[in-house]
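All protein chains but one are shown at their positions in the complex.
Labels for the chains are A, B and C, by order of writing; each one numbers its residues from 1.
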Amino acid sequence: MLKIDDIRDLIRLLDESSLTELRIETEDMKLCLKKALTAPVTPPAAAAAAVAPPPAAAASFLPSPEAAAAPAADPAPPAGPAGPAPVQEANIHTITSPMVGTFYRAPSPDAPPYVDVGSRVTEKTVVCIVEAMKLMNEIEAECRGEIIEVLAENGQLVEYGQPLFRVRLG
Amino acid sequence: MLKIDDIRDLIRLLDESSLTELRIETEDMKLCLKKALTAPVTPPAAAAAAVAPPPAAAASFLPSPEAAAAPAADPAPPAGPAGPAPVQEANIHTITSPMVGTFYRAPSPDAPPYVDVGSRVTEKTVVCIVEAMKLMNEIEAECRGEIIEVLAENGQLVEYGQPLFRVRLG
Amino acid sequence: MFNRILVANRGEIAVRIIRACRELGIETVAVYSEADRDALHVQLADEAYCIGPTPSKQSYLHIPSIITVAALTGVDAIHPGYGFLAENSDFADVCEACGITFIGPSPRAIETMGDKSAARAAMRRAGVPTVPGSDGLVADANEAERIAEEIGYPVLIKATAGGGGKGIRVVHDRASLRQAFATAQHEAETAFGNPGVYIEKYIERMRHVEIQILADRHGNVIHLGERDCSVQRRLQKLVEEAPCPVLSEETRRRMGEAAVAAARAVDYVGAGTVEFIYSLDGSFYFMEMNTRIQVEHPVTEWVTGVDLVREQILAAAGYPLSIRQEDVVLRGHAIECRINAEDPDRNFMPCPGQITEYLPPGGIGVRVDSAAYPGYVVPPYYDSMIAKLIVWAPDRQQAIQRMLRALGEFRIEGVKTTIPFHMKLMQNERFQRGEVTTRFLEEHPL
Partner (left out) sequence: MFNRILVANRGEIAVRIIRACRELGIETVAVYSEADRDALHVQLADEAYCIGPTPSKQSYLHIPSIITVAALTGVDAIHPGYGFLAENSDFADVCEACGITFIGPSPRAIETMGDKSAARAAMRRAGVPTVPGSDGLVADANEAERIAEEIGYPVLIKATAGGGGKGIRVVHDRASLRQAFATAQHEAETAFGNPGVYIEKYIERMRHVEIQILADRHGNVIHLGERDCSVQRRLQKLVEEAPCPVLSEETRRRMGEAAVAAARAVDYVGAGTVEFIYSLDGSFYFMEMNTRIQVEHPVTEWVTGVDLVREQILAAAGYPLSIRQEDVVLRGHAIECRINAEDPDRNFMPCPGQITEYLPPGGIGVRVDSAAYPGYVVPPYYDSMIAKLIVWAPDRQQAIQRMLRALGEFRIEGVKTTIPFHMKLMQNERFQRGEVTTRFLEEHPL
């Protein structure tokens, strides 16, 4: 009869091999090990989830007749929806948009931007404006640190939750 | 018999590996460990495959209205379809039915069975009859050894490929 | 014609609208809450924007966000679906003010029909039969008592701002009227922010029969026959069918004409539904008008061959209706079952979760409207409907057999559904004979 160490070995062997299943039957014992089909099968959930991350991919789960017919003729779609916020690195904070609207980096077209890469911010520093329904919503940093990346473009439609700035805390 | 610590080890092993399933059956114990596929989704492939193995489960993928309505009133369904032949143990041969038909263990109702558990068979030994289209087809052992199990019942409908006898070779 | 429409909804109705748009060559813009990132309507639309967090109030009901997306994506029109903002006249107003077509009737029509007591009054003026009751709002318990005596018990006290079965109390005798009246007013105030209530005679044995109407901007108003939605649980519809199994041709005609009169009374445009109480003696009374597309619209689509969402969009764009009243011919029988993620064995407790396996039924006479797919997670935040299963057959008996067949084929694993309930219902002899009132499930639990 197989011992626990034998089984451990078998698991490791199967794991490292390209095999997907192992069955042993003896007079006094049956053992069956199975492995998920590594890559070939994308489970639907993963496929669906995979839809979100890359911007503009949200409409790609099912091809639209138009898209299939004229893949290149699409008239400049606006920025795709924001994927789920990227994994937070330690010490880095991402400022996201609290509403859907137009993103403006400055209070007026000819004014300098509120912040830029390298700017120091505190909780109350206004970092941008998101315009919704003709209302200019000043967005505050809500953290203390240094802007290390601007993630949205001036005048762009930003979604709820879309990352706008990355800030190194401190 | 496995101890709780062994099982704990096995769980950890399975968890850390890319395997998804582990089954152990011994005389006095059955153990089955399963893991959800990456995302907690059952990939359709695995789900569909799971339909086949247990005999009589083939018709269960979609419930029939009748079945759901009156689960007990089903008028004696004949033996379910044969599942895939069980894994061949070393030294054991399974004689399967080469056609669909009625299984008879003896040449006539009052004659003794061709073979029984313990009977010695050679390649040409007739082990049973499968009647199809009023034709009595004598089935030969096609192996040499000792009958250790009779798997079908006299007068039963047997499918193509259905296991009829188990023979210990030698 | 519209080039681009924003779909201000989620779930199967958002998918339904996207399908209609695609067939019309109209681009679609979907909006979604954070919980609906992986939703089918998001995947099917040409573009999709996250407009807010999970709670509806901050997303699907949040007018500023929706209007912002509409303006920034340059849509010509917004389709509100049903629920959410579909019967919100403020929203229709805002759309109009922003130069975006609201696919639905005028804000005034929504408002009139949304105020139940104003609607009753308008219907009476239009000559549509209404249930005996108060002329408008009832000021106090004394007046309530007087009216109840006049029309006879039992009576209903209804919140004028209610709807969809909410804000209603039954009073069986004088002894309990005063207490009930006070409670009803208080509840109406709390639930709807409007304490106004009115009184109606309570018709105990009734069928819920409703007429589908279509109207364009050129004065054409037609009706497309009725739907029977009598199978209800706590005033929520579970099964709908067309035609109603007990309506005479003559009553159908009169009810249809009443519905057209109701629509004309508010200068209706688009698709709408006039709900009637159908008493078992053959008389009928106006109940309310739903100024939007309805969940159960597919059964009408199948027996008439008319695509209601398409007509609704075309009417909003100023096109005349594609059919005239005389072209409306009912053919065969259609039934819809609402497949909800609920456990019928545990008092229809909602069962959100992941659908691990999903295979809808197919073949002849079967339609499935759904936003589900294998791996989809039914979120616990919105309604529990997973799919609408609609069947058609030449007659009702065959339609019931077909529904039973399709329900048996429908494979949904991972969450409990109402499929077993519907299978029992389809095999119930009373249901098969068409002997159903709105209290059917109460009186004959399956």
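By definition in this document, a residue touches a chain if its C-beta (ideal position, glycine included) is under 8 Å from a C-beta of that chain, and two chains touch if they have at least 3 such contacts.
Bear in mind that the values here come from a model prediction, so they are computed numbers and not experimental data.
Only one of C:His62, C:Arg120, C:Arg367 or C:His422 touches the chain withheld from this view, namely C:Arg367. Screening C:Gly11, C:Gly83, C:Pro298 or C:Pro379 against the full complex identifies C:Pro298 as the residue touching the chain left out. Shown as candidates are C:Ile63, C:Leu137, C:Ile151 or C:Leu359; the residue that touches the absent chain is C:Leu359. Taking the complete complex into account, residues 43-49, 51-52, 58-62, 64-66, 77-78, 81-82, 84, 99-102, 132-133, 135, 157, 159-162 of chain B touch the chain not shown. Mapped onto chain C, contacts with the missing chain fall at residues 15-16, 19-20, 22-25, 44, 298, 301, 305-307, 309, 322, 331-332, 357-360, 362-370, 373-374, 393-394, 398, 401-402, 404-405, 408-409, 411.
Simple rule for what comes next: only the chains that are shown with their structure count from here on.
Farthest from chain C, judged by the mean position of CA atoms in each chain, is B.
Chain C has its Cα centroid 37 Å from the Cα centroid of chain A. Annotation: 48 Å between the Cα-based centres of chain A and chain B.
Annotation for chain A: residues 43-46, 49 touch two or more other chains. Among the residues of chain C, those in touch with two or more other chains are 354, 374-375.
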